[in-house]
Every structure is written in structure tokens, then in C-alpha cells.
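All protein chains of the complex are present and in place, except for one that has been dropped.
We just call them A and B in the order they show up, numbering each chain from 1.
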Amino acid sequence: MMKRETTGGNRRAAVAIWVAAVAIAFFFAGMVFCGTVEIPADAVARVLFGDVDDAVVLTIVRDVRIPMALTALVAGMALSVSGLLLQTTFNNPLAGPSILGISTGASLGVAVVMLGFGGWLGAGLGCYAGILAGAFAGAAVVMFLLLLFSMAVRGNSMLLIIGILIGYLASSAISLLNFFSTQQGVHSYVIWGMGNFGGLTWERLGVMGVSVAVCLAGASLFVKPLNALLLGRRYAGSMGVDVRRTRNWLLVISGALAAVVTAFCGPVGFLGLVMPHVARMSTGTSNHVWLFPATVLFGGAGALLCAWLSVVCGGGQIIPVNAITPIISVPVIIYVIVNRKKL
Amino acid sequence: MLTLENLTVGYGKKVLLRDVSASLGAGELVTLVGANGAGKSTLLKVLSGDLRPLAGGVSVCGEPLAGVPRIKKSRLISVVNTDRVEADALTVHEVVGMGRYPYTGFFGRLGDDDEAVVYDAMKATGVEAFAGRNMATLSDGERQKVMIARALAQSTPVILLDEPTAFLDVASRVEVLSLLASLAHERGKAVLLSSHDLPAALDLSDRLWLLPGDGAMHCDSPADLIAAHNMVMSAGGTCNSPLDSLFTGRAVRFDVQRLDFVAALCK
Partner (left out) sequence: MKHIKEMVRCLAAVALVAAVAVSAGCRGKSAETSGETAVKPEAVNLMTEAKLLRLYKGEGYYRAEVVNPWDTASMLGAYLLVERGVEPDSVPEGAFTRIDVPLERSLVYSSVHAGIIDEMGAAGAVAGVADGEYFKKSPYRERIAGGGIVNVGSSMSPSMEAVVALSPDAILLSPFENAGHGVIERAGVPVVECADYMEATPKGRAEWVRFFGLLYGRGAEADSIYSVVRDSYDGLSEKVAHSGERPLVLTEMLTDGYWFVPGGASYMARLIQDAGASYPWCNDGSAGSLQLDFSSVYAKAADADYWLIRTYGHDMSLDDLRSVYLLNSQFKAFKDGNVFVANTAEVPLFEEFPFHPEKLLMEYASIFHPEVTGENLRYFKRAKGY
């Protein structure tokens, strides 16, 4: 009887996780020290250490930059885990919350609130609760449809296609709403659709953080079934996994994560699709015991990177998030597709 | 161990097996033989609980399969099939370790006992040398052995295998079949596999279950089957012994010398 010690793959995974953590720290600092307003580093440092002399610098650093960085961090974690759950559940490397129409459903919910009920006015004016409710409702509708179809449809690819089609339906509904709405409303919606990590107060950030934490905790309970699903539905079932129930729960959690982010930040694309792959490639394993935390950390790092780029590359303005995420993500996706055999 | 009671198996309107009764006991190696489409995979899916029978029932270790809860069933029956496994980035050790799924706790951590079972399974299938390697680096044969090791690590009395030698070269085929025979004869498992490799089946199995495709299943030991074939041949018939009935209407007949099918003109 011989006891196997941890294999080399785990060591690489551990290193990768440390790298991701360092990246998070690095880009977080970048977000605090860089911004649209020129503030010398020593002034920022003074504020961080409690010297609250300059009220303007204090407000900007404490109430604008740090919340924005935290929002990006939480959003990145949420979206990438959402993508990971979907990719394993559907056994498809191109699955993600945007592709399955969940983010689009959430966007439709928000569009109904913004455009249907009073345009910009309703949206801008602390109908924040309305926007949140709309996002959750929209995501819930899409998830419900997906669950419904998952009972009728056997294969995973088919369900993915149905998700894509539902997403298209939601998009067309949004277009219709836009067409019949005021110019101001449309403009508002378009801006919202570009994604935005800024604008959250500490209170709202708290709500977002707690929601995401709850979902991540729930998702982590599924590490074992997720690993089993790697072998395929039949093998997973033969090992005792309730495949249908697991798939449903994973859909719900994934959808909830996507809805939370969409509600607070608008629809942020690509991160959910790409970051799990970055985690996979860095850790070199598909074992969710390592992949799950790696996805969480790489997701946070990736979002922080995009947020930081959106701030420093804009020349005094903040570039919309959804303009940056594809630039970072598409090369990674293409690399994954081309190198499919390897991983 | 595994009992088929008046089992009718098929999809929707299409019936593949009608009112079939048979049993598989501990220590037995049984091979399921038949033409493509005769119902081998379907029968295996029903026996593993993946598919509901159209009529009749299956019992495992005395209990009706339909009523056995999931986890308990996974401790009784393990499967190996030809599904493409997307586990390229998992190590052999991790894959075999998953066989302990029904026994491990929350995150699937392997205790000392589990590790022992895993090691033993890898040794029995001859893959312990690859333990740290990623599945992607293995050949088809090695990968198949890993999946068998996984099923072995699941410590179930019944093992069902759907064409386990499908993509293997000759040497691997022999190794796998010998392994399966030893699992049955030396470890007392009830092993049922489907295969196209008739000579090996006749050589190693305790019994063959033949599916001629007419809805019936013919169960017999290799010796009895060959004897029956010889009787039919000596009585002057060709192409209509139980073994020949596997491929009625096709231009092959069973040859006792080679223990395999050869080209022939059957009427």
C-alpha cells in the first residue's frame, strides 16, 4: 500500500494561483493610484494612511477609485465563475453567460425598466431598485426557459443553441423597446450597455459583494460534481451524481451571478467566457479543486486589468468596459480554439 | 448479482429485445455479442439504469434497479463506455480517483483507504506508471485502461463495459480482456461487456449472450455454443447455427477452426 504524494500539477496550480493574487494586488493598486484626474502618488498615499487634509483627494480616492476597483474585482470573480460553471455543465469551451442569453435577459429586464417606465428619468433617479429588480427578473426568465428546455432537450449542444436563440430573442425585444422609446431613453440605454464599473456607492457595493459571495459559496459546494461532469454525463451519473439536479443548480447559480453583475455594472461581455480558460491554461488542470479558486482569482485580476486600462488609456476619460474586454479576450479565445487538442 | 426479468428493451416504437430473462453472477465474465444495431448498447444502458426498459425489470443484488437510490446504485454498478472523455487536463491519478466518488466527502478528497484502492486499481490495470501524467498524453489504449481502473476503483460488484476494446490495438485488446477475466475470476466481480472480438470472447468468457437481432437473446457457454454449431454442421446445415444466427442474411458464416466468421455464400 503506497500513499501518493501531491503530483506536479498541483504545484503548478498553486503557483498560478499566487500569480493571480499578485496580479490582483498590482492592478488594484494601479486603480487607486491612476485615474482621470492627475493626483500625485504621495497625495494618494497620504490619504490611504489616514491623512485626510485634502477633501477633494479623499473623496476621489476613497469614494470613487476604491469602490470602482472593488466593483471590478467582484464583477470579474462573479462572471468568470459563472462562465466556468456553464462551460463544465455544457461541456463546451465556448459557453458563457453572454452566449447563453442570461446577460441579455438581464439587459432586457433593465431595458424594460429604463425605456418602458419613464425613460432616463426613472433610471437616473434612484429607481436603482427598479433596475436591480429588472435585471434579476430578466435573467430569471431566461434561466427558467433554459431549465424548461433542459428537461425536453437531451444533448448539451442543443441546449447551448437554445440559449443562444433565447439571447437573440431578448436582443430583438430590446431593439423594439429602443425603437419605440425617446431619444434620451435610447441614449441612456446605449451608455448603460457599454458597461461601467464606476458609480457604485459603498452601500450598493456591499449588496453586490454579499450577493456574489453567497453565490460563490454555493458554487463551491459543487466542486465534486463538477469534476465528475468532466467525464461526461453518463459517467457522472454512474458515479452517483444527480446530473439533472446538478445541471439545474449550476444554471441557477451561474444565472444569478450574471444577473448581479449586469444589474450593477451593465452587461459586461467576454470575461465570463475567457477567464476560466486563462485559469485552465495557467494551472494546467481541469480539476475544479484547483480550477475553481484559480478562476475566481484570475477573473478578478482580468476585470481589474480591463478596468485599469479603461481608465489610463482614455486620456482623461473612461473608456467603456465593453470596448476593452474584447481586445483582451478575443486573442485568448482564438488561441484556445486553435490549440483545442492540447487542453 | 444482476438479473434480467422478462425484459423488453427499445426506443419508443422500436423494440430491440423482447421478454428476455437472464442472469449474471459473481465471478462470471459474460460477453454480449451481436451485429451493430442489435441492441447491445441499449441493453447495457438499461442494465446500468441510464434507460428505462419498455417492460420487465432488472434486479441488482436482489433489489429492483429502479428503486435503488443513486449513490447506492453507484456502489453496486460501475460502467465503462466509449464516450469521449474531455478530461485531457486531468491526471491519471485524478481520473482513477474519481472512481471513489460514491465514498468520498465534500470536495472529493481521497483518504488513505481511498488512495490504497486507487493505487491498487491502477496497478491491476497496469497504469500505475502513468499516475502523474495528463490524460492528454496517453494513447487510446492507455486511456481505456485508465477508465477501467476508474471503474475498478469504484469497488462495485458489477462492472458493465460497452465495447471496451473498440479502439485498441491487438496487444491492448488481449491485455484488457485478460484483465477483465481476472477481475471476474480472481476478484469475484460480475463483469458484462459487449464486444466484436468473437475469438477472444469464446476464449475467455464464461458465457456469451447472443443478440441475433430478432428480439430474443441466446445465452450459452462457449463450449456449448461450439458444440451446438458442430451438431448443426454435421447435420448438413450451414449458416444457421446459433452463432450464425448473429448475422443472418449476411455473407458470412462461423468457422470452428478459426473461432471466427469468414466470408461465405449463405442462401
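Odds and ends about this structure:
The criterion applied here is as follows: contacts are C-beta pairs under 8 Å (C-beta built on N, C-alpha and C of every residue); 3 or more make two chains touch, one makes a residue touch a chain.
Computed from a prediction, not measured in an experiment: that's the story for all the values here.
Taking the complete complex into account, the chain left out of view touches A.
From the options A:Ser181, A:Asn196 or A:Asn227, the residue with contact to the unseen chain in the full assembly is A:Asn196. Which of A:Ser172, A:Gln317 or A:Asn339 touches the hidden chain is settled by the complete complex: it is A:Gln317. One of A:Thr36, A:Asn91, A:Ser171 or A:Asn248 touches the chain omitted from the figure, and that residue is A:Thr36. Seen across the whole complex, the unshown chain contacts chain A at 35-37, 55-56, 59-60, 63-65, 120-121, 123-126, 128, 184, 187-188, 191-192, 196, 198-199, 201, 203, 316-318.
By definition in this document, only the chains that are shown with their structure count from here on.
Note: centroid distance chain A to chain B, computed from Cα atoms, is 44 Å.
Residues 1-4, 7-9, 91, 221, 223-224, 227-228, 230-232, 234-235, 237-242, 280, 284-287, 289, 341-343 of chain A are the ones touching chain B in the complex.
Partner chain A is touched in their complex by these residues of chain B: 48, 50, 70-71, 73-75, 77-79, 81, 83-91, 93-95, 98-99, 101-102, 104, 106-108, 112, 115-116, 118-119, 131-132, 134, 136, 154.
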